[in-house]
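Here the complex is missing a single protein chain, while all its other protein chains stay put.
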Amino acid sequence: MSFYFVIIGTKDNPLYEAEFGTWKQGGDGVARFRDEQRHLNQFIAHSSLDLLEELQWAGTGGSMYLKCIERFAGTAGGGSGGVVGVAGGVNGAGAGGVWVSVFLTAGNIKFVLLHDTRADEPIRQFFYDVYELYTKTLMNPFYSVDMEVRSAVFDGRVRAGVKKYL
Amino acid sequence: MILSLLILNKAGGLVYHRDFSNTFTKLSSNDYLVLAGTFHGVHAITARLSPFGPSSGGTPSSGLEVMESEHFRMQCFQTLTGTKFLLFTEPQQPNVDVILRRIYELYADYVMKNPFYQIEMPIRCEAFDRHLMAYIKPKQ
Partner (left out) sequence: MERSNTDSFRHSQYLPFSPTTSSHPSTPLAQKHASLPIPTPTTASSLSGSASTLRYSQSRKTIYDRHLNRSKGAELSKASFAFLFGEMVQYAQKRVSGIQDLEKKLNAHGYSVGQRLLELLVWREGRSGKRETRVLGILQFITNTLWRAIYNKPADALEKSRDHEDEYMISDNDPMVNTYISVPKEMNQLNCAAFQAGIIEAVLDSCMFPARVTAHSVPNETWPGKTVFLIKFEQVVLDREAEFIS
């Protein structure tokens, strides 16, 4: 089970990206993506931003964790799969399906996680963990909004979060 | 009854002058400048005048602090930085020390914390004037 995590800034620019594998059930934490899949990951993350924008302003909810907003169905060849509908539905472990979960901060920074099995609660905790890390990064006076996060400590803490929750 | 306040800078120039009562004749503004300069000189001389030398505590004697006559009393408060606050009051005014300390506090707040005030220049701070009047008026 592999995850692709990216933090996207207010101008749709990536601030931080990382790939993880799961630590549970004997996994060794290494992401196993096919090569084409890797390029597709970035595409999927960006294309989900459109849907995200719609959901962002829907209703008066205003919660930060938006759960799974999209399920992207890809074919085994990893070619041009179509984007399939909106979320919240079945916990489909379809072949090659990728779920997109999003967390949106108050300052409009998007944390996007691509994963192949759906698991709301651990992902929510992971997102809140990263949210805390991001806020601490922002407190640095030498870091401005929409700047890339290049800290090795940040990287280490995110991976620790993955180990803990995912 | 407080009559007037003068503030002198380190070099002896007059930076602030305010009258709080109309019961005495006013001098011209030039006269006040001369007065300030003269006092600065007198204060410096009197600091050296004491025949006893430094006190047992090792502190050298300070300059002129109080000058009293039948009609008025003048008290001088000199800060560590050389700024002098001269307060003219009627001879029977109590608690002049307390008043001078409070004026010093107002100075430290509304003059020194004002980014538009240039050090050693004449004081033109509206907040300082306002708070000073608010403090002195009830005492008259």
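Labels for the chains are A and B, by order of writing; each one numbers its residues from 1.
As a working rule, a contact is a pair of C-beta atoms (placed from the backbone, for glycine too) under 8 Å apart; a residue touches a chain by one contact, two chains touch by 3 or more.
All values reported here derive from a predicted model rather than from experimental measurement.
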Interface with the unshown chain - residue positions in chain A: 10, 16-19, 23, 28-31, 38, 41-42, 56-57, 59-64, 104-108, 128, 131-141, 144-145, 150-157, 159-160, 163
Residues belonging to chain B that touch the chain removed from view: 109-110, 113-117, 124-128, 130
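Methods note: only the chains that are shown with their structure count from here on.
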Centre-of-Cα separation between chain B and chain A, whole angstrom: 68
